[in-house]
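Every protein chain except one is present and positioned as in the full complex.
Letters A, B, C and D mark the chains in the order given here, with residues in each chain numbered from 1 onward.
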Amino acid sequence: MEGDISDMNRPQMYLFGCTLKSDKREYKVDVDDDETEQQLSLKAACLGAEAEDKFHTVELEALTYDGKATKVPLVVLKPSVLPSMSLGGFEITPPVTFRLLSGSGPIHISGQHFVSVRDSDNGE
Amino acid sequence: MEGDISDMNRPQMYLFGCTLKSDKREYKVDVDDDETEQQLSLKAACLGAEAEDKFHTVELEALTYDGKATKVPLVVLKPSVLPSMSLGGFEITPPVTFRLLSGSGPIHISGQHFVSVRDSDNGE
Amino acid sequence: MEGDISDMNRPQMYLFGCTLKSDKREYKVDVDDDETEQQLSLKAACLGAEAEDKFHTVELEALTYDGKATKVPLVVLKPSVLPSMSLGGFEITPPVTFRLLSGSGPIHISGQHFVSVRDSDNGE
Amino acid sequence: MEGDISDMNRPQMYLFGCTLKSDKREYKVDVDDDETEQQLSLKAACLGAEAEDKFHTVELEALTYDGKATKVPLVVLKPSVLPSMSLGGFEITPPVTFRLLSGSGPIHISGQHFVSVRDSDNGE
Partner (left out) sequence: MEGDISDMNRPQMYLFGCTLKSDKREYKVDVDDDETEQQLSLKAACLGAEAEDKFHTVELEALTYDGKATKVPLVVLKPSVLPSMSLGGFEITPPVTFRLLSGSGPIHISGQHFVSVRDSDNGE
């Protein structure tokens, strides 16, 4: 019976949100210290209702599997064409930088933030 | 054989729904008591068929991993451009507030609601 | 090696589909009996190619976690704006009713249907 | 440590793709033999760049949980409105038929294909 109950127990889901605009074109999620492990799961991007009717491009910068930093445009939104988009759970490990490549925003990125104490002394 | 059957057993999925409009711009999902754990998985947002042809912005307010409340616009819809959007399963732990930032609605948020009795005396 | 093989074994996935239109505005998925457990995972909604260029709203009615029936609009489609939408796997336990609130359809909802014999005599 | 490594081991993911057009309006994924189990996870649909500016409707035919064949339109695309759509991982067990109901295509369905040797002599 307890088994059934714990299937329903789910980890605490924290909100992640950042806003990019002309005077703050970059947002970095850094690793605070060696004791915690973080992960982002990006869920949605949307423009502010006041954004200009231009293409707004958000670039993601993070590490590739061979340890190099890479940059790739993630989403392009335009108020009159596509003002919001689901990101479907794009999981990425910080350090991560979000950068507004075109448009003056605001554009908002939201998602979940997982943080855990590093399992360093777990004897398994 | 029982193993196969229980793979098919899935937890009860409860419906979550809320509606934001000009005379009810905010909807809060609170934690009732300490005995239950809740989680929302947001699945879709859509405008009412009668909504004005303006940008409708819904903001999400919830806790970040360091225990602070944060606000981030989640979705922007407009009848003639994007009347509905999948939210792809945005999981968030209450307390959560949905707030209509622009437009007069109605705009509807739907999803799943997980509720469990807290596993406090689970000796594992 | 068997472990690898069984990772690949996946449960049978049954198709769920329903169509709402002016002379059949409601579709109910009921629970047949106490012996089976059912779950729907809604995947997509689309208009018929012959649908009028109006907003078509589909409402979902199901149970909330506190045992009450609730209704929430799930998706709004319009041929010239958004003729189809992914529902991203909206999981819901019957009894569930789909209802066409606006427009005359046809509008189609598709997804997966999970059915299992209730695990009532599982001694675990 | 091995535990961490095997968490990263993932099954081989095979590509599934089919194209529907005026002279090939149907595509069937059949079950080859009794020795293999198959499953499709449909991920995206898109029109060919040369498709006419009409509504293109793709119907899915597969089995319902009570063993009957059912048909449901899955997606409607039109070049000037919605030329592509994510299907979000629509999992379905063959036999499955994709059928072009309206428009002359080409329209492409892509996804993942899982195939395994049936675990018939697995003593568990």
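Just a few scattered comments:
Heads up, the rule we're going with is that contacts are C-beta pairs under 8 Å (C-beta built on N, C-alpha and C of every residue); 3 or more make two chains touch, one makes a residue touch a chain.
Since the structure is predicted, the reported quantities are computational estimates derived from the model, not experimental observations.
Annotation for chain A: contacts to the undisplayed chain at residues 11, 37, 39, 54-55, 57, 60-65, 70-78, 81-82, 85-93, 101-103, 114-117, 119, 122.
Within chain D, the residues in touch with the undisplayed chain are 2, 4-10, 12-19, 38, 43-44, 46-49, 79-89, 108-115.
Simple rule for what comes next: only the chains that are shown with their structure count from here on.
Rounded to whole angstrom, the centroid-to-centroid distance between chain A and chain C, based on C-alpha atoms, equals 29 Å.
Counting partner chains per residue, chain A shows two or more touched chains at residues 86, 88.
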